[in-house]
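Okay, here's the structure, questions in a sec.
Moving on, here comes chain A:
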Amino acid sequence: MKFKTKLSRLSPNTVQKIAFAGLLAATSLVLLPVLLLMAVLIGKGVTALSWTFLTDIPRDGMRSGGIYPVIVGTCWLVGGTIAIALPLGVAAAIYLTEYARRNFLTWTIKLAIVNLAGVPSIVYGLFGLGLFVMLLRCGVSMLSGSLTLAILVLPIIITSSQEALASVPQSYREASLALGATRWQTIWHCVLPNALPGIMTGAILAIGRAAGETAPILFTAAAFYLPHLPNSVFDPVMALPYHLYVIATQIPNIGQDIRYATALVLVAMVLGMSFFAIIIRWHYRKKRC
Partner candidate 1 sequence: MHRHFDEKLRQINERLLRMAALSEEMIKIAIQALVDRESAKIEEVFKLEDQVNDLQIEIDEEVVHLIALMQPVATDLRFLIVASKINAELERIADQSINICQSTRFLLKYPQLKPFVDLPIMADIAQGMVHESLDAYVQKNSARARQVLTTDDKVDAYKDQIFRELLTYMMSEPSTIPRAFSIILISRNLEKIGDHATNIAEEVIYLVEARDVRHHHEEKLRHENRTGH
Partner candidate 2 sequence: MLNEPYKLEAINLDVYYGQVKAIRNATLQFLPNKVHALIGPSGCGKSTFLRIFNRMNDLIKAARIAGRVLLDGQDVYAKNMDVTELRRKVGMVFQKSNPFPKTIYENVAYGLRINGSMANKAELDARVEQSLKDAALWDEVKAVLHKNALELSGGQQQRLCIARALAIKPEILLMDEPASALDPISTGKIEELIYELKQRYTIVIVTHNMQQAARISDFTGFFLLGELVEYGKTAEIFTQPQDKRTEGYITGRFG
């Protein structure tokens, strides 16, 4: 209390200066490590990065060589994910914004989506293992992994698509309907083109998320070591995040620079996607105004 009386004797402006300095310090404490982290990753990773690292298969128990099958596997996995999740998610979003009435069912769906987004990723992994790998007998495979990741990113795609669709002014729909367009024509010719940037942003964010997740593919798709490319969707694949986990914790006596380089490739891939999404959003926001 003594401290408080002392403090209250200071002029309000001095208090404000001290408080703002405190806020700035907190912000720096949160954000500076991020930049530091990036700097370290880039600094240490770039030296190990080379063309052969990106195009060679892992050798010597992953202690040397490259990560080519890992990168390709990630791309396949993510490609499959988006191919499944995007049509489903956009269709669900269209249903919710354009067709669904406000009733109990819609309310349940909305609650379901919110909760789907909050489910821990390892639980998705369990679900994928139980349903796709075991019950549907897809085995530990690219297909199982993509399906699992697709469910993981569905909420992202649905919510962002819903927002994008809802941001198309109601007056556009009215104008189109009043011109004698059917409901679907209105959606296809008028609503979707206007919502496309938002939907794309969501899709890209989903790709980034899918590319970075480890837990859901842990038991559904990821191979510990597979020095060649998968032959079919029923083969397991190597994936970057899982590979990083493996070389960071499971392989003793491995050179630090391979770890840093792998981490850098993963981060670059994921952040590249995010930046792309940010740029798209920024571009269209500017254009709309």
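Here is the rule we use: a residue touches a chain if its C-beta (ideal position, glycine included) is under 8 Å from a C-beta of that chain, and two chains touch if they have at least 3 such contacts; residues count from 1.
Picked so that all candidates are chains of the complex that A comes from, given by their letters.
This one's a predicted model, so the numbers in the text were calculated from it and none came from an experiment.
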Touching candidate - 1 or 2 - for chain A as found in this complex: 2
Contacting residues of chain A [partner candidate 2, same complex]: 101, 169, 171-172, 174-182, 185, 189-190, 194, 288
